[in-house]
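== subunit A ==
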Amino acid sequence: MEILLAIVIGLLYAAGVYLLLRRSIVKLILGIMFFSHATNLLIFVSGGLHKGQPQFANDGINAVSSNPTDPLPQALILTAIVIGFGITAFFLALMYRFYQVTGTEDLDDLKEGENK
Partner candidate 1 sequence: MINNIIVSVFVLAGAFFSLLAAIGVIRFPDVYTRMHAATKAPAFGILLFLTAAVFFFADFYTTAISLMIVVFIFLTAPVASHIISRVAHLLNTEIWYKTKIDELANDTGIRKKKLPSELLESDKK
Partner candidate 2 sequence: MMTDHAFIPEWVVLTALIMLSSAMLLSLYRLAKGPSLPDRIVALDLIASLSIGFTIVFAIYTGQVRYLDIAVIVALIIFIGTVAYATYLKKKYYD
Partner candidate 3 sequence: MKKTLVKIPNLFIFILFYLKEMVKANFYLARDILSPKMRISPGIVKINIRAKSDNRILALFNLITMTPGSLCMDISDDRKSIYVHGMYVKDRDSFEAEIKEGIEKKVLEVFE
């Protein structure tokens, strides 16, 4: 399974990169989002997989032997998702405002802007 997941992660990264290299700002954001999905999965997979064992501690002696899936990567991903949400929301507003001001979504139009 890890091999398949690794390939899927790679594919998500590839999709992200490909979209990031487009000229459309919408695709740029999509690319970032693929990148962040891929990263979340990567963290999760490299933390180790345990099928169907949620992250709950049990009262009593068998706490460890119940072997839940590693909760720490989950906490990290959760934090990353939330942070990613905030930043994506901001980026979307930026995209909106950008379009409002410039009337284009073509990133190559940024070229002129840089040299002004």
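On the choice of candidates, all candidates are chains of the complex that A comes from, given by their letters.
In the analysis below, a contact is a pair of C-beta atoms (placed from the backbone, for glycine too) under 8 Å apart; a residue touches a chain by one contact, two chains touch by 3 or more; residues count from 1.
Just so you know, these numbers come straight off a predicted model, no measurement behind them.
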| message | By the touch definition at the top, subunit A has one partner among 1, 2 or 3 in this complex. Which number? | response | 2
| Taking the complex as given, what residues does subunit A use to touch candidate 2? | 52-54, 56
